[in-house]
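A single protein chain has been omitted; all remaining protein chains appear in their positions.
Order as written gives the chain letters A and B; numbering starts at 1 within each chain.
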Amino acid sequence: MKYVDEFKDKNVVAEISRKISGLNVSANLMEVCGTHTMALFRHGIRGLLPRNIKLLSGPGCPVCVTSEADIDAMIGLCDVPDVIITTFGDMMKVPGSKGSLLEKRADGVDIRVVYSPLDALKIASEERSRPVIFLGVGFETTAPTVAATIIDAREKGLSNFYVYSAHKLIPPAIRALLNADDVRIDGFLLPGHVSVIIGSDAYDFILKDYGVPAVVAGFEPVDILSAIYGVLKHGKVENKYSRVVSKKGNIKAQKVMNEVFEVADADWRGFGVIKNSGLEIKKKYLRFNAKEKFEIRRPSGKKRKSSCICGEVLRGIKIPTDCRMFAKSCSPEKPKGPCMVSTEGACAAYYKYGRTK
Amino acid sequence: MCLAIPSKIIKIDGVEAEVEVGGVKKRANLTFIEKPAIGDYVLMHAGFAIKKISDKDARETLDIWDKLK
Partner (left out) sequence: MAHGGGGRLTKALVDELIVTELGNSALNKLDDSAVIKTPGKKLAFTTDSYVVKPIFFKGGDIGKLALCGTVNDLAMNGARPLFISLGLIIEEGFSIENLEKIIRSIKKAASEARVKVVCGDTKVVERGGADGIFINTSGIGKIISEREISSSKVLPGDAVIVSGSIGDHGIAVLSQRKGIEFETNLKSDCAPLNGLAEKILKTGAEIHCMRDPTRGGLATVLNEVASKSKIGIEINEESVPIKEPVRGACELLGLDPLYVANEGKLVAFVREKDASKILKAIRRHRYGRGGGVIGRVGSKNKGMVVLKTSIGGTRILEEYSGEQLPRIC
């Protein structure tokens, strides 16, 4: 596969690993993005790094950082009469305070996994008499695609298509991370595909305001190792994914995203509310906003005190094995929190790939 | 975060295209691409092409390591 296989070359990988070891430094690096966490484990990259380079998983797993309130709201939408819920596969197994979408589907709710928001739109145009709600989860990579779909829905004059937006933005999360006291990060691996949209200039503040280096990284082994080498050796903000990331990003995609969405405060699991870190559907597109159209019912009852430490794992101050429940009462089969549910959640990745070495 | 995969444009029909990745064909929306052409490689995410892949930059990224050997 072109532009994939060349970046998996064993010899190049060995070369870069050697160079990283040769640097002889200790560092705590954070991979912001959950897809990076998965890639690291899938290829066994951690084992090729020297022991004193530690990689921490950050808040870049959109499913992991979706608040329990949002998850409950999404599950609550299943009660809308005759509804068709459309969602990315990632959300199906995420537990709210009472059950998951997968369980709701088993109960008979019409929930369909789609690959693209356009598939959800297609369903809406085929089933005009039924409300079709799309669960919008994801960062700046995905938000433009959902925005384009909403614009398409308006052009098609559809009156049964809705989106529940839980979209979030990456730079504010990185800022919130660095503003906290108990975080020790020597460098960042930045999410390559979010960067395709927002551009590498969006991260200059990390070095400017906090003195921390950061490198935009792709997802193949050569990309990841190059980025690790770069952040350790050069200590600045760099773009190592230049084949698709530019300084300003994809302007067209940004325009579409900003046409439909506006910045709003958002509730991040593990962080609480971060100002101006989420995307909400603009008034202009009100009629597609599931939050406006439907009464969002959440399960009643007191909030249970949980020993889930997802929040601290996301902030990089704990690792999955620090959790009392890890691999015992919490596992991919019976997850307690999103970090274990999501295939790219730090805990799930650890469980699948990282145990015993 | 986000799975996006390099795909080759093999057919264009207005804002829609057919792309190919590893022998599998899929429909893609080209709204975000400037001047797409057949034969171009684009990054595919959630049914949309989000960027054209620069062959020049791809080769440069690999050549750097060749030079350092």
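Methods note: contacts are C-beta pairs under 8 Å (C-beta built on N, C-alpha and C of every residue); 3 or more make two chains touch, one makes a residue touch a chain.
Source: prediction; values computed, not measured.
Visitor: Out of A:D72, A:D119 or A:E238, which is the one that touches the chain we can't see?
Guide: A:D119
Visitor: Of A:P59, A:G76, A:P95 or A:G138, which one is in contact with the hidden chain?
Guide: Of these options, the touching residue for the absent chain is A:G138.
Visitor: List the subunit B residues touching the unshown chain?
Guide: 1-3, 5, 7, 21-26, 44-46
Visitor: In the complete complex, the non-displayed chain touches which residues of subunit A?
Guide: Here the touching residues of subunit A are 1, 4, 8, 10, 13-14, 34-35, 41-48, 61-63, 86, 88-90, 92-93, 112-115, 119, 123, 137-138, 142, 221, 332-333, 342-344, 351-357.
The rule is simple: only the chains that are shown with their structure count from here on.
Visitor: Just how far, in Å, is the C-alpha centre of subunit B from the one of subunit A?
Guide: The separation of the two C-alpha centroids amounts to 22 Å.
Visitor: Help me check something: in the complex, which residues belonging to subunit A touch subunit B?
Guide: Going through subunit A, the ones touching subunit B are 1-4, 6-7, 9, 12, 15-16, 19, 33-36, 60-62, 88, 115-119, 138-139, 141-142, 144-145, 148, 191, 193-194, 196-197, 222-223, 226, 240, 242-245, 250, 252-253, 256, 344.
Visitor: Inside the complex, what are the residues of subunit B that reach subunit A?
Guide: Per the touch definition, subunit B meets subunit A at residues 1-6, 8, 21-22, 29, 31-34, 41, 43, 45-48, 50-55, 57-58, 60-62, 64-65, 68-69.
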